[in-house]
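Note that one protein chain is taken out, while the other chains of the complex remain in position.
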Amino acid sequence: MNAAAAQIENLDRSSEALPLLSVRSVSKAYGARIGCTEVNFDIWPGEVLAIVGESGSGKTTLLNCISTRLEPTSGTIAYRMRDGEMRDLYQLGEAERRFLLRTDWGFVHQNPADGLRMTVSAGANVGERLMAVGHRHYGELRATATDWLGRVEIGADRIDDQPRAFSGGMRQRLQIARNLVTAPRLVFMDEPTGGLDVSVQARLLDLVRGLVNELGLSVIIVTHDLAVARLLSHRMLVMKDGRVVEHGLTDRLLDDPQAPYTQLLVSSILQV
Amino acid sequence: MTAHPQTSGYNFAYLDEQTKRMIRRAILKAIAIPGYQVPFASREMPMPYGWGTGGVQVTAAILGPRDVLKVIDQGADDTTNAVSIRKFFERVAGVETTTRTADATIIQTRHRIPEAPLREGQVLVYQVPIPEPLRFLEPRETETRKMHALEEYGLMHVKLYEDIARNGHIATTYAYPVKIEGRYVMDPSPTPKFDNPKMHMSEALQLFGAGREKRIYALPPYTDVVSLDFEDHPFEVQRFDRPCALCGAEQVYLDEVVLDDRGGRMFVCSDTDHCESRQAQGLRGELSGEAAQ
């Protein structure tokens, strides 16, 4: 093996040894009230992590902290940039941070209206991130948008319609396409199936599951629905009162829960 | 060209010297950062917003006693807005005024750039209603400022994309966004996109004043001005399929004039000075005889 090849291999190994995102001792206090406290975890490429807990458990606070939307009171969040370097997210300049948010990351909001431009066409919604990073060929943008609409099961004939004319499920699928078009490495999802009918939920979950496998995405998904966690995630983090009470393989946490609270959660699921 | 004694009793050019100094500082900053919107403390002027208070303040701040002022509105020197602003400066500054582009040192304009190329030493002052090109896409001022600071201009292309998706071509015909020196995206005020190429590498200094929105921005002479577009939908100016009916000029911006109530109409230069200069040189269009009668 020549020196250059050896170097490349070393690089590969070192990059595999590093997590994509590393969360250490993250706490957020709202005055005297605890948002979340002393949270630690890593996420590696291709992993889906579910953060579960009831409302008020701190899961959304945690999601906002790690997605740079809410600065934590203490702790660090490091992200492996595309050049392989681990950077503290809150030490990034605003330009770097915003660039990360609209290229290397995705954020799927519970309410699609928060993540879409409701008054521009579906095609432009999908194309916006590409245009933001300098794509300037209308025909190619349109072809890419058509392709992505197809991947999220929206007909090509809807490309010029505004999301205002879409159903809730379609809007959510459009929001996903809009986020994935720049091939992000990490996608945050906040209760992505929250406001949807059960049958629509199933279709969306299946779609997300397929895309995650196909694209090798890392996903951090906040949900209160253990069935969603079971279907989508590899690992699970159970939160209560701002603390992580249990953390591990999703199927192990659901089939052999150790913490009292996890046992309570699991035993509260309605069997169909 | 006519000179007018100052008759108003106001300070020269209406504004007090401190205010003019404040506006000049904003102008200097704007020239130093081409395309960047500089906030300034816009004053109440003796005319309503929308009548060119921004342009008037800029003109007042740069006007000297030896300047020669021309004011146009939609290319014409004789419309209400142009006439009243010209009269205003005749009274409060006593400066010479003119309708001839070539003779003017300062040209205040609403919605047009003169057809004849401007030269070094001339200043073109634009009246701007809404200076923020991102406004219709992003209503939050805090956010648009950040977008300018970080050069996040993807949204401008979203707007052009929507245009093509809806109309098959970029249908924006005025206030067509431009990028300055590869950095700031700027609204050229509601001039027709026909005039955009005239801004590029212009020998004259171009100043933009928005009174209600309290912003001044500028293009120093010889500034690179590029109209935004797509590779497969390049920027194009409007084309007119006939010459001016009065002077026969081609490659100029034409206004449609309705002649009667039987559908009769003609297309004439929107730049009245340009048209009259050509006619004075003996150039004629197809309707010039008839129109003269």
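Labels A and B are assigned to the chains in the order they are written; within every chain, residues are numbered from 1.
The rule we apply is simple: a contact is a pair of C-beta atoms (placed from the backbone, for glycine too) under 8 Å apart; a residue touches a chain by one contact, two chains touch by 3 or more.
What we mean here is this: contacts and distances are computed from a predicted model.
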The complex's invisible chain, by UniProt name, from "Quinol dehydrogenase ferredoxin subunit NapH", "3-oxoacyl-[acyl-carrier-protein] synthase 2", "ABC transporter ATP-binding protein" or "Phosphonate C-P lyase system protein PhnL": "Phosphonate C-P lyase system protein PhnL"
Touching partners, among the displayed chains, of the absent chain: A
Contact partner of the left-out chain, one of A:M86, A:A143 or A:L249: A:L249
Options A:L21, A:L205 or A:V244, residue touching the unrepresented chain: A:L205
Absent-chain contact - pick from A:V133, A:A183 or A:L264: A:L264
Where the missing chain touches chain A, by residue: 44, 47, 202-203, 205-206, 209, 213, 231, 234-235, 248-249, 251-252, 255-256, 258-260, 263-264, 267
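We take it that only the chains that are shown with their structure count from here on.
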Chain A to chain B touching residues, read off their complex: 94-95, 98, 102, 117, 120-121, 123-124, 127-129, 131-133, 136-139, 141-142, 159-160
Residues of chain B that touch chain A when the two form their complex: 146, 149-150, 152-155, 157-158, 161-162, 164-166, 229-233
